[in-house]
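Each remark here refers to the structure printed beneath this line.
With one protein chain held back, the other chains of the complex are shown just where they sit.
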């Protein structure tokens, strides 16, 4: 009886282990302890395993001489350079193929995505076939196909497929002329810089003029004219300070010019075509997400198809496309690690491959490799969160 | 009052229907479209006939040796035919092929009722397939009991290995993915952050580094002397990697369940696990089947990566068949064969998931 009266005065205290807060605290402490124990065990096991195998630990190996060569490097590298530099070489090669791949995949993807929606039956069917074919075949298979079935069986340098005595395609890669910048070329670059700044100023001026007078000025066309024209004029005035180093066929191999090695070419073609198919789907879904009513409303207001696309459709479609696009870019970057299957010296092939095998320091090497990809992913997803917040349509 | 007699329907003018109207609207609606259509038709003319010639008309189908293809200009399907068993079963002993066949027939037999509308116990059957079928299959593949001879995992290969890897990836990642998804939605800060870190870590790294990790680092993590199978290590890597993606799919499903369902479950006095198990998860999982199928497609394609760590899945076994000195130079045939198998699986699954998505969207309005 007395107990019941006390209950009215203040809520009964449940037994400690029945309170949700206590339970969740207990559970979380348990989790932390579990993870801690798990980590500790792994750490101990790894240490003793490494000791037993006579593998050293720590990042000291980064300063040691690597002693192996790399097929393709963007920065000077030879056997005498360090393991640390192999990391850098691999990273740069990864970034190169990812950057080029993103460029080509975007072009292919946008073209095909728009083509799939075309009113033209045959164009739209061809785009559909492209998308459905390449999306549903494993990327690795495509990479191997381009490398082993297409590029490697090409004839040797002496029987190169020659285009106009400038491009030579053989099983050593695609040779093409490389530019040589002579004295005075800086002026052309300067002109380009000026043209870009001038274009921005013109765009601002055109906007202001429109606000004041209503007259419109095609700042886009003017900008293209400036950016192409001004450097061209500077180029002519300076007496064409650019020449080309043409590749030349020598007794066994090519000399001069620059080359896209078959490993890079195969990887690039496969990545662009594969990711392009996914980007095309993103583009299509983005455009379809804008209701037909939007087009009709713009047309009813008298807007022509061009401005309708530019002012009404594209800004809305991009909200759907850009998040998907970035995740495809991220996929492409991660997928570029398949390079290792055909020997293109990317980060995984060089660092997590050769360097790991030579040093045996698996933990450090894999951790560094994963950290690179994680850093790229996290920074891109941070950008995405920021972007999504910024563009979210305001609703009630 | 006048009685209205409807105007009779007139046939449309000839130029808007029929072949003429159709091609005017779909191929030649403007000069630009006409140009594009002609260009595309030319492209088709350039590409399609040579492919058809290579695949069907000029190709060789009969024979058992390389010599059968000596004079062909088209594809040499004899290569695929001779190696077909290996492409399907890997290095499994020929006498034991029936075990693999039995496992897959069993799966098909078990799966059929799932597609029958009137079948009542879909959930139970699905649970049976997810839990017990893998055990049965493992016994069949590995043997060593019930009078079946033991077959080492190094002999597993070909398409059957590809299917096993993908199947294990999905089955193992589903429970882990559900736990992670629930954890990510949890109110407990530590649980939530552990799950977020876990999910984002696996989603942030390429599968190939995960496979490297599982094949190189896993042995280092374990106590001295424990050494386990290469295939199992790859499976662990794939399952962990896949669980992060699965978690995100399940999370999408959990988020799509209306708040009222959570509240109703709570109002009935169900505990957290009961309300999840009985009310929320059955609905959420049904909702995310298309998403699961899509991750399965991605996983199915990704299994080819095990080639890099030296397992012989379908792609790897075809790849190594090129190295046979008797059959040098037939890589295109091999790749085309592998590509068509992968394509058939992936394309049909993607169509299935699209159809399912449509059905769920019309059936489930909130």
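Letters A and B mark the chains as written, and numbering starts fresh at 1 in each.
As a convention for this text, contacts are C-beta pairs under 8 Å (C-beta built on N, C-alpha and C of every residue); 3 or more make two chains touch, one makes a residue touch a chain.
Note that in this section contacts and distances are computed from a predicted model.
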- Query: Can you pick, from "Amino acid ABC transporter ATP-binding protein", "Glycine oxidase", "Carbon-phosphorus lyase complex subunit PhnI" or "Aspartate carbamoyltransferase", the UniProt name of the chain not shown?
  - Reply: "Amino acid ABC transporter ATP-binding protein"
- Counting contacts across the entire complex, name the shown chains the missing chain touches. A, B
- Filtering B:3, B:19 or B:95 for touch with the omitted chain leaves B:3
- So which of B:12, B:50 or B:282 would be touching the chain we can't see? B:12
- In the full complex, which of A:210, A:253, A:357 or A:388 touches the chain missing from this view? A:210
- Touching the hidden chain in the full complex, which residues of subunit A are there? Just list them. 210-216, 291, 293-294, 296-304, 307, 311-312, 315-316, 319, 393-396
- Considering the whole complex rather than only what is displayed, give the residues of subunit B touching the chain that is not shown. 1-4, 6-7, 9-13, 16-17
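In the analysis below, only the chains that are shown with their structure count from here on.
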- Report, in whole Å, the distance between the mean C-alpha point of subunit A and the mean C-alpha point of subunit B. 25
- Task: Sort out for me which residues of subunit B touch subunit A in the complex.
- Result: 25-27, 29, 33, 36-37, 40-41, 43-44, 187-191, 194, 200-201, 203-209, 212-213, 216-217, 219-224, 297, 301-302, 304-305, 307-308, 315, 319, 322, 329, 331-332, 335, 338-339, 342-343, 346-347, 350
- Query: So in the complex, which bits of subunit A are touching subunit B?
  - Reply: 24, 27-28, 31-32, 35, 42, 45-46, 48-50, 52, 118-123, 126, 132-133, 135-141, 144-145, 148-149, 153, 334-335, 337-338, 340-341, 348, 352, 356, 362-363, 366, 369-370, 373-374, 376-378, 381
